[in-house]
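As you look at this complex, bear in mind that one protein chain is not there, while each of the others sits in place.
So that you can tell them apart, the chains are marked A, B and C in the order they are listed, and the count of residues begins at 1 in each.
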Amino acid sequence: MHTVTQPGSSAPRSAAATPARVAVVGATGYTGQELLRILSRHPSVTLRAAMSSGATASRKLPALNRLWGGEITPLSPEALREVDVVFLALPDAAAASLAPDLVAAGVRVIDLSGAFRLKNADERARWYPETRRIPHGLAYGLTELERVALTGARLVANPGCYPTATLLALVPLAAAGLLLPESDVVVDAKSGVSGAGKTPSERTHFSECHGSLSAYGVFGHRHGAEIQQGLAGHQVTFVPHLVPLHRGILATVYVRLAPGTSEETLAEVYQQAYADALFVRLVGAALPEIKHVAYTNFCDIGWRVDASGRGIIVSVIDNLLKGASGQAVQNLNVMLGVDERTGLW
Amino acid sequence: MHTVTQPGSSAPRSAAATPARVAVVGATGYTGQELLRILSRHPSVTLRAAMSSGATASRKLPALNRLWGGEITPLSPEALREVDVVFLALPDAAAASLAPDLVAAGVRVIDLSGAFRLKNADERARWYPETRRIPHGLAYGLTELERVALTGARLVANPGCYPTATLLALVPLAAAGLLLPESDVVVDAKSGVSGAGKTPSERTHFSECHGSLSAYGVFGHRHGAEIQQGLAGHQVTFVPHLVPLHRGILATVYVRLAPGTSEETLAEVYQQAYADALFVRLVGAALPEIKHVAYTNFCDIGWRVDASGRGIIVSVIDNLLKGASGQAVQNLNVMLGVDERTGLW
Amino acid sequence: MHTVTQPGSSAPRSAAATPARVAVVGATGYTGQELLRILSRHPSVTLRAAMSSGATASRKLPALNRLWGGEITPLSPEALREVDVVFLALPDAAAASLAPDLVAAGVRVIDLSGAFRLKNADERARWYPETRRIPHGLAYGLTELERVALTGARLVANPGCYPTATLLALVPLAAAGLLLPESDVVVDAKSGVSGAGKTPSERTHFSECHGSLSAYGVFGHRHGAEIQQGLAGHQVTFVPHLVPLHRGILATVYVRLAPGTSEETLAEVYQQAYADALFVRLVGAALPEIKHVAYTNFCDIGWRVDASGRGIIVSVIDNLLKGASGQAVQNLNVMLGVDERTGLW
Partner (left out) sequence: MHTVTQPGSSAPRSAAATPARVAVVGATGYTGQELLRILSRHPSVTLRAAMSSGATASRKLPALNRLWGGEITPLSPEALREVDVVFLALPDAAAASLAPDLVAAGVRVIDLSGAFRLKNADERARWYPETRRIPHGLAYGLTELERVALTGARLVANPGCYPTATLLALVPLAAAGLLLPESDVVVDAKSGVSGAGKTPSERTHFSECHGSLSAYGVFGHRHGAEIQQGLAGHQVTFVPHLVPLHRGILATVYVRLAPGTSEETLAEVYQQAYADALFVRLVGAALPEIKHVAYTNFCDIGWRVDASGRGIIVSVIDNLLKGASGQAVQNLNVMLGVDERTGLW
């Protein structure tokens, strides 16, 4: 077993001089509520608006009572132009339509939908046909790997939850040339049910999920295209599963490694890649579990390698935080130039 | 601690000479599926039809694949007149409308809805306003306490799940005069989510139930009226709760007992009441748990009494079996004159 | 439905001038870990030691990795004398032995065990026979109701989880004379499994709890005596239940109210009692659920009253926070004279 050296624990430091004015659109969903919870106590921002579509604008959020004293208001694109940063926690089509206008009006946008995640036009047309305009200043918001691009971004495509857990595990290995050329990569991912959002359905009905387990979206999940985009040169097979828990994703990633690659090799590569990544914790052969990261913005990564070069990497996140709202605020922090941990520690 | 003597274990005996022709209406819901599962292998019946409303008639039931080879067909009142017994697993209003016509046509009906459970006209008008016609030959289907009436019944009002667990615990005590006159009775009942049925809703969305717990229907649940009906002379306070499990009800019942009543007194009363009740198991001070009865038709009852005369009775059932479909088949068995356990053991 | 007026949302204010030196004993259990998590980022303290018995001192706490950089060390009573405040998250007997010596040495102690909760010597001898010495300066740590006593306390008996949820619901009503004299009070409480601690047992084995529900400790749970202590003049019947979730308690309390008492009456009484209670949220007839308070230090209280004077109060807390470690830190804040929310908001 290798030794892992990474940044230690200390409190976040700075806050921005003038608080940024921010707004959340789609505030009543699970990711929207997490945004409200975080942003309402974030020292570098003032939360100016929390909007929702008409149908849910009157919804009560009893868990936020007293933590956040504001009100959900109906979506008003005009009012959004008076803030500095807008978080969009909307369906893909709504985000695809709204984001370009906001960017054009000078508002920076952090979009939690999938509308702007795929760079290849054909792929985007296939998986997100509603996305027709791509503003300038677009960055992909996988924070640890895109900090430079994020600093000046006008529109951030916040990654999907499955791609976040998967690409943080895979990209450093691919970049270091450790994956056997042309080898298969299998991503078997398991997600809690909150990943399916707040709209009731038979699939997410308690009695249909409790005590059960299922694969879904085989060969047809949009996050597969997003993972493939981050891993050129390998054929990625991605199968997501729904597991009976509320929050969290565990991705088990199967790779074929270049001859001679050991667990120590991986440890070195990951440590170098994440030397200043405060939210990535490397646990090596002590594989991580969802309970270690639930309700946090951490991504924990562990790995095992056998003599044949078979590598198994396990990556866990909280799908609503590092997989959505937490990473969105982490991106905000990079954009504002404040400590990445602000509001998230 | 008392000793409990009750009927031992042995296999069910008889089967009816000529199989009864039965049909299930509302076959795709949770109780409907349980009926199909039981009736498709019940030696005294032939399952002639499994009907559903148009919207769900094409639904697949993969869990029943190969156990039951039939098809769900659209509701056809005419076809129902050609069977001997119809099980109605429908919403109250639909049952209130359909049952009287079937009875009038000579078909025996076992109704799993609440439409015919309340005997008092005012109470019925308050809680089940859609019920306008009461056929002759109506019996309340709490099997252990109503066997004589059930034998010749034309229409059986199968009890609610909460009343089944509660009244099996309370009626023998009341009948034996053990409850302090005019004393309060508190029924704090906890149910798995399948009791809410198969239609998705925010209340029964996995992410809203998992890891949580709630009281609901306080002072306004129809099962409260049904419990009160079975317990004249006492004011019953009934509060149901939704707990994050799939199947099962646990009712904790708080009573004030006549002076001198001991745990042994309760043991004797229950043993006498349930001397030939094959599905009631008396566990005394070893309080029962849902896992002991899940996926069975048993009702397990335990009790504790302190020196002040405070009695606590805990009663558990599987809400889909003894609380619905299992008891419905138990009632069928009484109506057909076969061993009560047929198809259920 | 009444209107509820309570303190609004705003950020905590102050921090103590000189950080207090604190230590946690019993740091590897669930409440110990919560204390580490909170205290390691509490601005008014420096966490000087986290101790545990020898057997568990080498235990890893992967969830705290990077949040807390310290190490678990073996219990050293001597080292504890060099801090200002010690948190004891130990079994009753160990706390009963250790606390008086620490107090005698001038250390302030916040004890999360039950050793010092009962004031009546006979009751204490019955339920906590290991408790033989009672130091001066003992206060009962139900923060909202004991602030004055807590300010100068040398030893705080942090309340049990069930009593916290129950007494916050009941004491204001009793103090206002709203409970019918001599009337019965029934407390039907439901707890997540973390309340049973971290030591594996058959009762808390996953496969024995999942999908099940049970009452336990009937007429024999020590929290019953603690609840009764807080509610003189009424006979309290307390039955705890184990429910298949991790964190949270929901207590359903049944009372008989003085004639004429309405939901509005209760609203007024509670608002007055909790006018400056930042962690008590009054939700009235919109009954609270565990998910609203899980992972927070809030206690949410709702209530319903019918025409007969039957009152039902529902109170929910996170058993590890408001029911244990959160309230312990809240008490620390009162003792230090800093904002009660410090470290908890």
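Annotations for the structure displayed:
Heads up, the rule we're going with is that contacts are C-beta pairs under 8 Å (C-beta built on N, C-alpha and C of every residue); 3 or more make two chains touch, one makes a residue touch a chain.
Just so we're clear, the structure is a prediction, and the values are computed from it rather than from any experiment.
The chain that is not drawn here is touched, among residues A:Gly248, A:Gly284, A:Gly323 or A:Gly343, by A:Gly248. Note on the undisplayed chain: of the listed residues A:Ala49, A:Leu287 or A:Leu321, the one touching it is A:Leu287. Screening C:Arg21, C:Arg41, C:Arg147 or C:Lys198 for touch with the missing chain picks out C:Lys198. The missing chain lies against subunit C, touching residues 30, 192-194, 196, 198, 200-202, 204-211, 244-246. Panel shows subunit B; residues 6-11, 40-41, 60, 62-63, 65-69, 210-211, 278, 281, 283, 286, 288-289, 291-293, 295-296, 298, 300, 345 of it touch the chain omitted from the view. Contact residues of subunit A toward the unshown chain are 184, 186, 188, 190, 192, 208, 210-216, 218-219, 235, 237, 239, 241, 243-248, 250, 252, 254, 256, 287-291, 294, 304, 306, 308, 310, 312, 314, 316.
We take it that only the chains that are shown with their structure count from here on.
Greatest centre-to-centre distance from subunit C is found for B, with centres as Cα means.
The busiest chain interface, judged by C-beta pairs in contact, is B-C.
The innermost chain, defined by the distance from its C-alpha mean to the mean of all protein C-alpha atoms, is C. The centroid of the Cα atoms in subunit B and the matching centroid in subunit C are 39 Å apart. Centroids built from CA atoms put subunit B at 47 Å from subunit A. Centre-to-centre, using mean CA coordinates, subunit A is 35 Å away from subunit C. Counting partner chains per residue, subunit C shows two or more touched chains at residues 210-211, 288-289, 291.
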